[in-house]
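With one protein chain held back, the other chains of the complex are shown just where they sit.
Now for chain A:
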Amino acid sequence: MHWECEWEHGSTRHFTYLLHSSSFIHLFTVLSFLLQTNAIKTSKYNFFTFLPLNLFEQFQRIANAYFLFLLVLQVIPAISSLSWFTTVVPLVLVLTVTAAKDATDDIVSAICNLCMIFFPRVSADLLLLSSSEPLNLVYIETAELDGETNLKVRQALPVTGDLGDDIEKLADFNGEVRCEPPNNRLDRFTGTLTYAGQKYPLDNEKILLRGCTLRNTEWCFGLVLFGGPETKLMQNCGKSTFKRTSIDRLMNVLVLCIFGFLAIMCTILAIGNFFWEMNEGSQFTVFLPRQEGKDAKFSAFLTFWSYVIILNTVVPISLYVSVEIIRLGNSFYIDWDRKMYFARNDTPAEARTTTLNEELGQIKYVFSDKTGTLTQNIMTFNKCSINGKSYGKKHSFLYTVDFSFNPLADPRFMFHDHALVEAVKLENPEVHAFFRLLALCHTVMAEEKTEGELLYQAQSPDEGALVTAARNFGFVFRSRTPESVSIMEMGQQRSYELLAILDFNNVRKRMSVIVRSPEGKLSLYCKGADTIIYERLHQSCSKLMDEFAGEGLRTLALAYKDLDEDYFSQWKQRHHEASTTLDDREDKLDQLYEEIEKDLLLLGATAIEDKLQDGVPHTIEQLSKADVKIWVLTGDKQETAENIGYSCNLLREEMNEVFIISGNSPEDAYALEHSMELEFLRTACMCKAVICCRVTPLQKAQVVELVKKYKQAVTLAIGDGANDVSMIKAAHIGVGISGQEGMQAVLSSDYSFAQFRFLQRLLLVHGRWSYLRMCKFLRYFFYKNFTFTFVHFWYAFFCGFSAQTVYDEWFITLYNLMYTALPVLGMSLFDQDVNDLWSFQHPQLYMPGQLNLYFSKKAFFKCALHSCYSSLVIFFIPYLAMNDTVRDDGKDVADYQSFALLTQTCLMFAVSIQLGFEMAYWTAVNTFFILGSLAMYFAVTFTMYSNGMFLMLPSAFPFIGTARNSLNQPNIWLTILLTSILCVLPVVTYRFLMIQLCPTINDRVIFKVRQAKAAPPPLPRRARIRRTSSRRSGYAFSHAQGYGDLVTSGRFLRRPAVSRSSGFAHTGRTTTGFSPMGRSAGYSPTGRPQNVKVNDVEVTSLQMYRTMDHTL
């Protein structure tokens, strides 16, 4: 076998991994093979490589590397100002926690990967060679690619299809494929297959793209054209970048600032040391000799590094690991949230990324997909206008129409206007023609597995909705053959000869069928976009047309035309010629279609509602109150998108500044190009609502990137299909709608849940809380560490800049890890300013996050100043109180060890009380953590300073007895009290003044909450869902071209009816089989002349008749 594949532009690229004879076995199992090799390896480690690899990775993080460097410094005795364990213990702990988290993440992603390859999904772009189905058809679903859930058909070339599953033949086949280079166009493919000197054109109909799912097909063979990153799906996926939050970036900047600050502090102290050594130190050498040849300069140099070690706590090692833990915890809350659980398909929300939580509280722009995200992707037929009379308009939702007269009715179909049924029963000819058209003019496939149980496979959901509507109103489409369409007209089986399908495409925006009725009448039935149809109406219809326009049903118009037999046969001839020409085939066909589709007679119009998901308008209203800008990016066409915009409250009638841009129109396509992008963005941002339609997946990502780049705002993209993947990846936060069949969007998303309305809870509750908590955490964390560290700085001025620490080394080791870790974690996991109901009640609470108000450089600076004050208090009050003081029995209390104990106790109280002021939500856990940490501080301190510990290791625990001897002194406690009061005083004063003078939105809401405390919390206001006027209901008509060909070629009919008895004569059957039932007893079907042969009726239909007979 020799296959060669060349790209048209890239001349000679040989796909060596293609199917050579030696590897033909791969051909046989091509799908499974690809599943295995194409599976992306996401699991990073195995059991043995974990430790070294993970450590290596962790030390690449700048903070960890810094601590390793510190550790090295500490081993140098001349510099070592702290024992090695002060760094080693935290470092080991941090590394362990991080490693544990990495390990679990790795295991989880490995498991996820297994789930991912579970579906029978094509995982490379294939040229279809042959299949198990007749006519080499393959049924696929492309929900992953374009979000459409209907079945599609792909067909192999006959020349390859004939090879079947004969491996030998397949292996011997010697052909050459020339095709386009890898690109991201999902809807087109061009290439040729050269075999035996003949060229065969290849188009999209012969290609199976990665991401589509095989349905109802036993096996198929394909030739890999593009694999891995070259597949169209991956080309559309955009880059997956490692996402970091803006807080992360700010933190990195701050850490760098802190490094700079640290260097400044150390330099100041080193200079101080230099002068001290010059003056005092040179004399003091009698008591403390210097090492030889080491003068004041060298001492200052060493001091610099010693202070780097001592003051390293300004860049706290536990910062990063604490941040990770907080994010993890807040992610779990999302997983656990019952209010984001969708019971209908048992889907809880899922935080797939655990590192982005606080950014959920800062979203400024939401980019939403339309289909499947805002809408349910379920179309309902709920309005129509026939012959100027409109039905289904009344809002009488009290009862639904009873379709029990029709045994074939779909029970799920609902309609609320009884008048239409009456009109059908009264045999209104226009109404009948209307539904007949709906039953005939489509490309739906029917499957009747059991008697009377029809299953429609529609190419688009709206077409399915129309055919279903016709079915319920008594015009049941039952089956089709290439040449005929069988329908049940009011209980009467009729078969129409299908002469031509004038297929839909995006330019024509209409489709027509030409059929011959059983009576022999030739008719053209046409349905299409209203504007298009109106242009093609007969002059006599203009009056009717006006009525329609007045009615406001500017949706899908239905029209028909009777054809002249001679004209048609002549047209048919030309059609055949045109369809066999090689060049300009499409143009010629279009002209022919144009020619016959004119002078149409209008039948009516329908309104299909693209049903919104529950709560979408309310969610959008809430989010816009929170000043979140929502842009809808959809691949759908403008009219549909616009209508959805209106129905979901995004667009309102009174809005003037609405910007709707269409991606594929020639002028707009340039909007995303470099020179125009700023202009586009400026225009878009001036508008209240932005809808981009007809955008490709990549354009969606470009729009997101554009906003990211120029607006410096946090973006969120939400979508459900593979076409949203690029946008999901591009945005700061990607949200996938889960619980549907497509997994691609979810797999590349950061958060996933089942319903759009959960976005409100994700942002306004979880996001806001996460942001609040993270900011509170950071503010407090920097405060407590700065306060801790600055005390060393002040002490330096009293200890000859000798890098003496103020605290006990054990305290330094345990301060961040044990004494203050849990309270602040508790706050960051439980804190909430107001509960979720109030958060919904006041969406404005979300705005501070967008403006970075809770944590910014300014806030950080304030923290540092506050710390500076606190550290001054914590150092100087004990200093002045203890200096020159003795115990009540005259013994020492001003010694170094007692002073260390006193300052660290003061510090503990000060930071604990400060935390109490930060916390707005004291649960039992928080209280326990704060009191427990203080208790633990004392317990550990007394243990460390106990006789036993000292006798075990005298040099490690030299503080023996200090706690016992100084903490029993009243003046010690009076000092602690004074420092606590002085630390708290300015905080309370400042906050109280701020609340009084310029209360924030939070203060106002909290105040309201307190006022309303007696009353129960407010129920979330159920927004009046404003269904806008009827003319906004849209008709999606999201067909693709080429379906008509399939229908007429007959390749469509996969399984012939059980025993098709050809030539069964079915002439002039009366309608005895259909009896009026129930309330519709007045109904009697028409007996139209039926003298035309109908020889292709399926047995199923007949059997149906017979059973009906028997029941009578």
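Keep in mind that, in the parts below, a contact is a pair of C-beta atoms (placed from the backbone, for glycine too) under 8 Å apart; a residue touches a chain by one contact, two chains touch by 3 or more; residues count from 1.
One rule holds in what follows: contacts and distances are computed from a predicted model.
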Candidate names "Cell cycle control protein", "DELLA protein", "Proteasome subunit beta" or "Transporter"; UniProt protein name, chain not shown: "Cell cycle control protein"
Residue touching the undisplayed chain, where the options are A:274, A:571, A:830 or A:937: A:830
Touching residue (missing chain; options A:232, A:352 or A:700): A:352
Those residues of chain A which, in the complete complex, touch the missing chain: 81, 108, 280, 283-284, 286-289, 291, 306, 331-333, 335-339, 341, 343, 346-348, 350-352, 354, 769, 798-800, 802-805, 830, 832, 835-836, 877, 879-900, 920-926, 947, 950-951, 954-955, 958, 960-961, 964-965, 969-971, 974-975, 978, 981-982, 985, 988-989, 991-993, 995-997, 999, 1003-1004, 1006-1011
